[in-house]
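Only one protein chain is missing; all other protein chains are in place.
Going in written order, the chains are labelled A, B, C, D, E, F, G, H and I, and every chain counts its residues from 1.
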Amino acid sequence: MSQSAAVPSNNRPYEELPPIIAALFEAKARKGLTFDDVAKAIGRDEIWVAAAFYGQAKLAPDELEALARVLDIPSANIQSQIGSHWWPNRGLGPMPPTDPVLYRLYESVLVYGHAIKAVIHEKFGDGIMSMIDCKVNVTKKPDPKGDRVVLTFDGKFLPYAKW
Amino acid sequence: MSQSAAVPSNNRPYEELPPIIAALFEAKARKGLTFDDVAKAIGRDEIWVAAAFYGQAKLAPDELEALARVLDIPSANIQSQIGSHWWPNRGLGPMPPTDPVLYRLYESVLVYGHAIKAVIHEKFGDGIMSMIDCKVNVTKKPDPKGDRVVLTFDGKFLPYAKW
Amino acid sequence: MSQSAAVPSNNRPYEELPPIIAALFEAKARKGLTFDDVAKAIGRDEIWVAAAFYGQAKLAPDELEALARVLDIPSANIQSQIGSHWWPNRGLGPMPPTDPVLYRLYESVLVYGHAIKAVIHEKFGDGIMSMIDCKVNVTKKPDPKGDRVVLTFDGKFLPYAKW
Amino acid sequence: MSQSAAVPSNNRPYEELPPIIAALFEAKARKGLTFDDVAKAIGRDEIWVAAAFYGQAKLAPDELEALARVLDIPSANIQSQIGSHWWPNRGLGPMPPTDPVLYRLYESVLVYGHAIKAVIHEKFGDGIMSMIDCKVNVTKKPDPKGDRVVLTFDGKFLPYAKW
Amino acid sequence: MSQSAAVPSNNRPYEELPPIIAALFEAKARKGLTFDDVAKAIGRDEIWVAAAFYGQAKLAPDELEALARVLDIPSANIQSQIGSHWWPNRGLGPMPPTDPVLYRLYESVLVYGHAIKAVIHEKFGDGIMSMIDCKVNVTKKPDPKGDRVVLTFDGKFLPYAKW
Amino acid sequence: MSQSAAVPSNNRPYEELPPIIAALFEAKARKGLTFDDVAKAIGRDEIWVAAAFYGQAKLAPDELEALARVLDIPSANIQSQIGSHWWPNRGLGPMPPTDPVLYRLYESVLVYGHAIKAVIHEKFGDGIMSMIDCKVNVTKKPDPKGDRVVLTFDGKFLPYAKW
Amino acid sequence: MSQSAAVPSNNRPYEELPPIIAALFEAKARKGLTFDDVAKAIGRDEIWVAAAFYGQAKLAPDELEALARVLDIPSANIQSQIGSHWWPNRGLGPMPPTDPVLYRLYESVLVYGHAIKAVIHEKFGDGIMSMIDCKVNVTKKPDPKGDRVVLTFDGKFLPYAKW
Amino acid sequence: MSQSAAVPSNNRPYEELPPIIAALFEAKARKGLTFDDVAKAIGRDEIWVAAAFYGQAKLAPDELEALARVLDIPSANIQSQIGSHWWPNRGLGPMPPTDPVLYRLYESVLVYGHAIKAVIHEKFGDGIMSMIDCKVNVTKKPDPKGDRVVLTFDGKFLPYAKW
Amino acid sequence: MSQSAAVPSNNRPYEELPPIIAALFEAKARKGLTFDDVAKAIGRDEIWVAAAFYGQAKLAPDELEALARVLDIPSANIQSQIGSHWWPNRGLGPMPPTDPVLYRLYESVLVYGHAIKAVIHEKFGDGIMSMIDCKVNVTKKPDPKGDRVVLTFDGKFLPYAKW
Partner (left out) sequence: MSQSAAVPSNNRPYEELPPIIAALFEAKARKGLTFDDVAKAIGRDEIWVAAAFYGQAKLAPDELEALARVLDIPSANIQSQIGSHWWPNRGLGPMPPTDPVLYRLYESVLVYGHAIKAVIHEKFGDGIMSMIDCKVNVTKKPDPKGDRVVLTFDGKFLPYAKW
């Protein structure tokens, strides 16, 4: 595909992000690439790459280069905005989320949060699942009654320090 | 184990729940059972059972019976409070959560929510991952650099109706 | 059915309501009545009666009598709490709602509110759909792909006064 | 009608939406079309089309073409902004709503929400009315005492998963 | 009338007020008095008296005596709670209000507040309408198309000090 | 008067309103007209006209014409922005209001809201004072101890529907 | 004076304070003492003493003794609750305040805060007026046009550290 | 002093104020004037003038003239923006304030508000200290242990109306 | 010291904690122990022990035993409430904090948070300072100009996972 694609930078969540972000999305759409396509090109996973597209992860210099190549954007343009001097200011969008896809994730905390906490304590003791050393994954599980989204968080258990 | 265990019903989150809930937790602690032990006794998964313990799921009559048996609580006590006339009023605790275990789940929405939404749309189209027809799972993955928590949401994709 | 049923008055939303409210729910459960059964006994619709059970509508003296009869509760007990001196203090529960059933209604305002407003203006002009002179209805529409809930609001259009 | 019509893109709710949205509203006004006129032209219902106008639904490629034709807007302009690469970021406006039309819908949740939830549970069991697989409809019911707005939500019942 | 009337002190807004407040409401209901009846007995206006019933105004010693007489409550009971040592802690209920009667008043500020401010400035200059030296009045204006509520605020204009 | 007058459209509350709104205020100031002058010219009351100036009421085509004439603004400019295709998105400014004039109105709800509700119920029964079919009025009452603002709401009583 | 005086400990702001606080207020009222009377008896200023009555300041052991004497309360009762082991958890009541007396203080920050900040910087440089090393004073200034409240904050200027 | 001084109009709190406000601050800085210098030139007090600079007070025509002269700004520029057609929309900045100077004032309400209220009632009766008829003053009190800021509010006592 | 000490369990923050917490504080006060005394008795640091006293850390069985001994409280009482079945629900008190000691810590995030983040990134790269594997310390540094509080957080740097 090579249609024109505009991403309005005054719209949520682009308004909170560097202008190059909208350009990344526009190039990806113009070239008809999926996040997985981009991810393969730079040697990362699709969710991590999607997070980077939303300014929620920091690309290394070589990843920025690979990104520029796969999207056909001058590398200097990307480097100058989200290069080594730039650090993600993480956290996007209003909370509670108003978008139903995001709200359902939020609802999982409201409904299953205490159960998850209780089972983590039972299995690991006093501590948390890290959201820093955590890998996130979305896969499609075909199902005759309706395909299923399998969303996985694989995070290191961090025991509470005592001193 | 058979030590005495008190769960203060004026504490979060018990204060928002029927009094029998504290009694369930006390019985479980007194008998030294894990959620998995209880789950096996009533034929369900541990996270679902933990959710039910926090008043976030509805037990069927036979599940209530099995629960009474495994916890040695008179069935009538449980039935009278969370029996067939009772429906969960789901959603527990303050948001944003103040507890670090719960907050990290909330943070996953802040940091990875848009990436997850984008990949779901890419793989499934316009719609959401259901949090109603969704199974939640926590497993322990041993790792020499520190064990990992693997948290999985397996939810049906629901395409948006058009009319 | 005549099982014992307890409705904890310190739980949401009962904690915000007169104590007799919990007693009404307990009696209804003990006698195994649906809202429709109660509604027929007092000559009203089930949603209106359910609203009255949650302290969101005002029962007339004869309705209070009929309610006392069908629930086998002394009329004086009901009259003394929600009798003629009592006026509903409407509005229940936290907003945004945490319960998924209630949240979906709230989400309908987020997602379809502007569309509904635009079409009301197009069909009726400048004004609102009254939520005071409004009848609310829930019916079950069987469907082989899954039964459907049909929720209807039938409210008077009120044009904006000009002066 | 063919008067000039301006929709200020820095006003609520247009400021949160792609710029083409204001252009759609302006074209619709300029051509004197109702949502129903547009809906018939693209083979959809008026509320769904109004939702799409507010960026709350995703138009398929052929619907975008039909929309471009009926509004006399170059198809490429629409495609480039809300084409296949665009996904709705649903949820519009402040909550609680300040506009009286929208507030009355919000008030319906405050006043009748618990009653609706209770009757849904009584008729369907533990689960929710889907707001994803849900059709919304507004009709005008003439009434000598004042015309009435009939607002209907026809949503699939989704039973809670147990596992 | 002399029926029994209970006002649950754990209900809004009584939970925020001295316990004697509920007793005042119960006595008024038991004796079948209107606020106007009570107002005449103590030499004040009905809205002011209603405000005092809700703990929003301070009764003078002789007014407390008259109140005790008309309600048949021992004067000492009233004096000990809302006597000379007691000062109103004004401001009742959640904001925005959830009750539709209260919300409509709140909505008047949202919709007509700026217009009222602009006309006050035009007629009086820079300053405010006092809500301290302000008399509030509610009267019923019969109207064949539906009776009307006439609500009047008569407040002193206070010009802004300059120094 | 014919001085130049600028109304900054990026200031509260103009920033939330169509750009023509600032032009209306500027023309009114330039011509030295009061709201009452404008109101007489278009056959309406001053508060209603002030509300329309703040985008809180919808002017009919002939009122827009009259407004254009009295303000010496090309009619097409006004029609194109707040003409027949435009519907007020009511509700202005932050709540609680920070401006003292507006806050005092808000405070009236906090302090006298429950008293007003109680007397409305006593005089009219279960229902509300409409803020849709409501006329608002501000007059100046001379008083040797300081002139007084008399603010009146004359709204239709709407009884709660029962069904 | 020696009338009975009850201070309901479930009322704002007493509900947030140790139970002895209500007893202090009741004793003060019963004995007909002003804060100034109490202040003289313990060798402090009235505002400081009033702050201590509201749990916002810490009394030294000898001040607690003097307080017990002047109020005729057993010293041990006071010591056991607000003795040397107790530290004020400062900050009382909702913000924004709903009570008009408190709200006017809050409004002074909204309206004059920036002016005060600007003049402090102009006169003192970069730093703040301490609210820890600050003395607060309320005096009555008779005025034929209406007595005036003179409220003074005398706080140490703290220059910002640079390092 | 006559250095160049820029006040960014997109910064707090200038973004909420008419553009001329930034120009006033820039001129004052360029000419090296204090608020007291400006105040003397227009015959007012420095805090009142600082409040006017922040758009929190209304300058009379002659004050605007004097201001234009002392700042060397064309009078018409000032008149056209904050002239007779302009009324302050009072209330600046976020609450709670994030700036430490402003926060300390806010903290005074949290910590000493109830004490101030109690002493006002004790000395004056039921009523408030006006923030409309109130003069605010900041002086520097030299002190060997560190200079002190003396901040004074001199406001008229307003007794509550009874009717 | 062995005076009586009462800690009201309905006061902040005790109301959110198990009842045994108030008993721990009372015993500590009665025996005149500092947190450091208790810490030495159970082999931990004073801040960690203070955190445990506020229900923000989990004591191991032997620590609970040692705590019971040093406070002279039956071990079973402590075990039954905060024994092995209990897990901290961390996060105490309102935010923003109203108490000035706590607020100053909060203010450090407002004022120095971005500087701290920037320097952490500069020295460590993309990641965070763990608040789970973090030791907190408060020491007193004597200073002739006024003693100083030295508060130290020693937390593990956690680099962001990439995958």
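Note that contacts are C-beta pairs under 8 Å (C-beta built on N, C-alpha and C of every residue); 3 or more make two chains touch, one makes a residue touch a chain.
Just so you know, these numbers come straight off a predicted model, no measurement behind them.
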Among the chains included here, which ones are touched by the excluded chain in the whole complex? A, B, G, H, I
Residue, one of I:Ala60, I:Ala76 or I:Ile116, that touches the chain absent here: I:Ile116
Candidates B:Ser4, B:Thr34, B:Thr98 or B:Thr152 - the one touching the absent chain: B:Thr98
What does the interface between chain I and the hidden chain look like in terms of residue numbers? 13, 34-36, 46-48, 50-51, 53-54, 56, 90-93, 95-97, 99-102, 104-124, 128-131, 134, 136, 138, 140-141, 143, 145-158
For chain B, which residues reach the chain that was dropped from this view? 96, 98, 100, 103, 107, 110-111
Contact footprint on chain H, counting only the chain that is left out: 1, 3-8, 10-13, 25, 28-29, 97-100
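As a convention for this text, only the chains that are shown with their structure count from here on.
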Label of the chain whose CA centroid is most distant from the centroid of chain C: H
Decide which interface, C-F or A-C, involves more C-beta pairs in contact, and give its chain pair. C-F
Please tell me the distance, in whole Å, between the geometric centres of chain B and chain F computed from their C-alpha atoms. 51
Between chain D and chain G, what is the separation of their C-alpha centroids in Å? 54
Averaging only over C-alpha atoms, locate the centres of chain C and chain D and give their separation in whole Å. 26
Among all residues of chain D, those touching at least two other chains are 13, 48, 88, 90-92, 95-100, 107, 110-111, 117-118, 121, 128, 130-132, 134, 158
So, with touch as defined above, which chain pairs make the list? A-B, A-C, A-D, A-I, B-C, B-D, B-I, C-D, C-E, C-F, D-E, D-F, E-F, E-G, E-H, F-G, F-H, G-H, G-I, H-I
